[in-house]
Structure formats: C-alpha cells, structure tokens
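Only one protein chain is missing from this complex, and each of the others stays in its spot.
Per-chain numbering from 1; labels A and B assigned in written order.
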Amino acid sequence: MNDTTPSSNGYLLEAVDLKVTFRAPGGRKLHAVDTISIGVRPGETVGLVGESGSGKSTVALTLMRAHEPEGGTIVFDGQDITHFNERRLKPIRPRLQMVFQDPYSSLDPRMTVRRIVAEPLKAHRFGTRVQINKRVDDLLEQVGLPPDAAERLPAQFSGGQRQRIAIARSLALEPKALIADEPVSALDVSIQAQIINLLRNLQDRLNIAFLVIAHDLALIHQISDRIVVMYLGEAVEEGTADDVVGRPQHPYTVALLSATPVPVVGGDAERIVLTGDPPSPINRPNGCRFHPRCPVARDRCRTDKPPLVEIEPGRKVACFYSGEMPPPRDLWAHEKEESASTGD
Amino acid sequence: MTDAAVPKASAGFRMPRIWSESMQLNIGLIIFSIIVLSLLTQLFIIPSSYLDGELTSRLKPPGWGGHVFGTDQLGRDLLFRVMGGLPWSLGIAGMSTLILAVIGTLVGLTGAWYQNWIRTVVLLAISTFVAFPFLVLALVMVAVVGRGYWPITLTLGIIAWPAVARVIYAEGRALLQREYVLAAKLFGVSQWSILFVHVLPGIRPTILVMAAFLFAVMLILESALSFLGLGAPLNEPSWGNMLADSRQYLVNAPWMMFVPAGAIVSAVISLNLIGDGIAEISRKRARAVEV
Partner (left out) sequence: MSMVAEKESTASNDAAGTPILSVRDLVVEFPRPNNTPFRAVNGVSFELRQGETLGIVGESGSGKTMIALSILGIVPLPGRIIEGSITLLGKRIDNLSLAELQKVRGNDVGIVFQDPMTGLNPVRNVGSQLKESVRRHQHVSAAEATEIAFHALDDVGIPAARDRLKAYPHELSGGLRQRVMIALALINHPDLIVADEPTTALDSTIQAQILDLLRARLDKSTIIMITHDLGVAAEICDRISVMYAGRMVETGSIADVLSGPRHPYTEGLLAAVPKFDVRRPTLVPIPGQPPTADDAITGCSFAPRCTHAQSKCNERPELELIDGRPVSCWFPRPGAAG
C-alpha cells in the first residue's frame, strides 16, 4: 500500500495557488477560485466548507482536472498533473476518484448497477469478465448493498442506496485519493449518517486521502481532521477541525458557525446575522472580499486585502482583525461541566 | 453493519416484443404491416397485365370486371398499380429517411460533442441547409441525373436531415451535460465509450420517433415531387404519378384519385401512430427509469 510518493509536506494531493476563472456573459471574468492552496495527506480528511458561489465545487472539479486552471499547480502522487492531457491523465484517474452530490443525476438511469460499477473497471482493463463481476459483487457488499442489487436499475433504489452505488463505483479501482462534493446533502437526515459512517469506515480501512466539500459546517466538523473555510473563491481560514470550529478567528467563520442550526436545547449559538448577500464572483469588492458584510470591518479592510497568514503551525487566517469576534459556541463546555461536577 | 432492504423490483419492465403497451403503436404497426405485406405480395405475384392496360376497359369504376379498385385512363388495374407503387413511394421514402437519420444524427452529435469551431461550422451548416430551396435542388437533380429512384431519394435525404440534426444536437448537448457523463469522463472512460454507452442509448428514442414522423413526411414529399414531374419516371406507378394522372379525370373517374390518396393517407397515419406510440412508450420508460 506504500507505493505512493507524497511531497515533502506529506501531501498526496496538493494544489498550490490554484486559480480558476470562467468567462461570464458580457466577456467579463468570473473569478471562481482565486489562489487557493490545499493539500491532503494519506489517511487524512480535509473539509472544504463554503456557501454557494464560494468556489468549493470548482476546486473539486479542477483537482479532478475537469476544469483547466488559469494559474497554480496541482500535484498528485509526486507528479505535476496541472497540464496533463486526457491521455496522460488516464493512468492517474484510477488513483484519484470522486463522489458527486446528487446520486440521482450521477448514475446513468439506463444502466444496471453492475454496469455502472463495472464501468471504471472496464475502462482500465481491470481483468476478465469473471474478475470484474467478482469485484463488483465485493464492492456492493463493502458498501452495504444486497447481492441482488447488481442486476437492477438505479430507479429501483432510494437516494441513500444510490449514493452507496456511486461510492462503490468510486472505490472500484482502489483510489488513493477521493474527493466528495456534498456527498450527503441530497439525502434524508436519517440516511446521511449511514453514508457519513460508511465513508469514514472505508477511509480508515483504505487509508485514503479524503477531501470532503460541503456547506454544512457541523457535518464537516464531524468527519474532518482539518478544515478550510472558503469565501468568494478564497480561503479565509484553515486549521484543525476543532480549532476552526471551537476557536474561529475569521469573522466569516464565526458567522457561519452561528448560522448553522443544530437541534440541541439551549445549544443555540449566539447569533451573528450577516447583512446582505454574498457578492458576485464577477464583481468582487475591493480590499477584503468579506468587508461589506463584516461586523468588525474598518477603513483598512475596504482598501487592503488581508493575506492568508500562518498564525500557528497549520493554522491560517486572512483577516487584519482576526480573533476579535468571540466563538459563538463553547465546544468544550461539557469538559468544564464535568470538571466542575467532579470538583464538587 | 448497514441496511439491506432494497425496494421490490417493479414488475413488467420489459416491453413485450410484438404487442406493446401503447395502443397507438399497435394500430400503427398493424396498418403499416398490411401495407408492407402487400408490397411483398406484389413483388412475388406480378400480374403480367398490371402495367400494360386493356384499352377496352378504360376508366372503369371499382368492382367492374374483377378490378377491385377500378381502372385508370389506360385500363390498368388500380389495385395492382397502387401495389406496384410501393417500391417507389415507400422505398424512396424509407431510403431517404434512413439517409437523413444517419446524416442528421452524425452531424447533430458532432455539433454537440465539440465545443470549439467545429460546433460553429455544424450550426452554420444546419442553418444553410434549412434555407436551401428544396424545389431548386430537385430540379437540378432531375436535370443532371434524370428522373429515377436515386435522384429523388438523395434529394429528399439531403433536404431533410437538418431537422434531425438540430434536435439531436440539442438533446445530445443536454445528455453530455449530465453528471453521469462527467463522472464517466473523470473515471477515465474513453470518449467512444461515453458516446456509445451513455449518449447513443439516450437519444435512440428520439431518433426512432423522428424517423417515423419524417418517413411520413418523405412519403408526402415524394408524391408531391412525382406529381410535379420531378420524381419517379413517367410510367412508373408511384403514388404521386398516379395522383398526377388522376387530375384530368376527377369528375369522370374520381376513384383514380381516391385510390392513391387513400394509400398515402393510410401510410402516413400509420407512421404517425407509430411515432406517437414510440414517444409514449419512451416517456413512460423515462419516468420509470428516472424517478
């Protein structure tokens, strides 16, 4: 299993200063992703969180080389794949796979589950028909589907089961890195936990480098080792999951945390309601991209753009006044309660 | 430790071979098979007299002297003549439909597949051909090649493919934007494979439906061209020629018009029923498949 060559900082999949722009109607530039650096180590889960328009899905598709980056480099397994063409990407593909958000549109409705899961196997000449069939049966069992599922069509499955099929397909070639774009947001709550647990178990077993993209900070916190928070195509905060959620430094992270509803009595976070809508990536504000909505913005934020600086090892924030806003939730409240009760 | 329950398979997914769930398709197929059967019949049992008429029995009404549909101005039996017209009318319409379906699908898919200048060229070509004057082309063909099977078939095929190309282009683009196509691409599936596994099966129902409708249109156009003297050779029993012949005898021998007209109408109706039926079935299937 140790045939990978991680880079010096241990990343298996890494993007450095990634920049992606699209052409918007009217010839203007849409800055979908603006100089983001992100890396995932084997066995690690990195959560990329942001709202719609933050560019998080574009990061995923660019890492998968479905979009052409305008700047920056993508390194996978020690190889610079930034400008690989489809022919050179082909041997990379089996090791770098993706799970899509919507299991209703990511599976061809006319194909049986067996053909769907076998598709990547056939594309990479996995083996004989018998070997492929055996592998498909194994995979379906791994993701918790009954053996007779193979001969049916996707329409005969519920959303959660379809996502299992999609995961089985992504795992077919034993990838070393897996990117999941909102893997559970199309699913019912009672099913989400099944898929989250399935992904976690598979990752533990297969030692995958796992990049999860979602809008739900609670979900991202649940499964990630590290979290990167994106706003308008840029990373505004990065750190370990507990740090980002428990000791948020950037005002946007604080606002996002307070805006995430959690069904706990008395667990309602102190609410910071941001005014206005996220600006358009076509027409971005000057200075700090967040300043028009920021509760602590000052004059400087309107003109100067705060760089993403490392405040502690592995902990980065892009804000001149980082840490000014208190965390909306005390993540360690239960420890204090426990120590208080033992003290009595 | 995960779940196992899968909803029961909904039964009856495969369509029976002959008798389908669409009544329209069934009726259309019955009428069309009768027409094709009579075509085959006349190929094997050719009465020697069906082309050279008996001048003594000119313009006789249906039923006269064993002529079920009557006779024409040269005393030729109209039943045999309308059957003899099948290779002309149906043959030309069928072959030109095949040509236009193949060209239209290829061009439409090419336009959908490429996102560069090739797409621009394809769209330009479609617009140009739509604007091309159909009768002028037919005239040129007849002038250069003369009246016959291939000039008219090619004319019709070349004229009508943009209709198919445009629909296939739109549908192909929509299909190529589906997430499962992107997924296949990111799994390293080859382009040909994506085309044959995901795209062609997706547009197959559309091609079939359009082919059935355009078959009917071609049938009418063939008759129109023959009627104008730009189609089948003069004495050949194409339905358009028969209609042209009947013009002068509308009052005295109206059956001369009714017989070929009835043949055209019933063929066109059956083809439209078939097209509607296929469309209905593919809609039902799409619903069952894409819930």
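In the analysis below, a residue touches a chain if its C-beta (ideal position, glycine included) is under 8 Å from a C-beta of that chain, and two chains touch if they have at least 3 such contacts.
In this text the structure is predicted, and so the values were computed from the model without any measurement.
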Contact with the hidden chain, among A:T73, A:N133 or A:S158, goes to A:S158
By the document's definition of touch, the residue of A:L13, A:V99, A:L232 or A:L256 touching the omitted chain is A:L256
In the whole complex, of A:A193, A:I282 or A:V296, the residue touching the missing chain would be A:A193
Of the candidates A:P42, A:G72, A:P154 or A:P278, the residue in contact with the absent chain is A:P278
The missing chain sits against subunit A at residues 51-52, 158-161, 188-194, 196-197, 200, 215-219, 221-222, 242, 245-246, 255-265, 267-268, 271, 273-275, 277-278, 293, 329, 331-332, 334
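In this text, only the chains that are shown with their structure count from here on.
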Rounded to the nearest Å, the gap separating the Cα centres of subunit A and subunit B is 51
Interface with subunit A, subunit B side, in the complex: residues 2-7, 9-10, 13, 178-180, 182-190, 193, 197-198, 201-202, 286, 288-291
Counting only contacts in the complex, subunit A reaches subunit B at residues 64, 66, 89-90, 93-94, 97-98, 100, 102, 104-111, 119-120, 122-124, 143-146, 148-149, 152-158, 161, 166, 169, 173, 194, 198
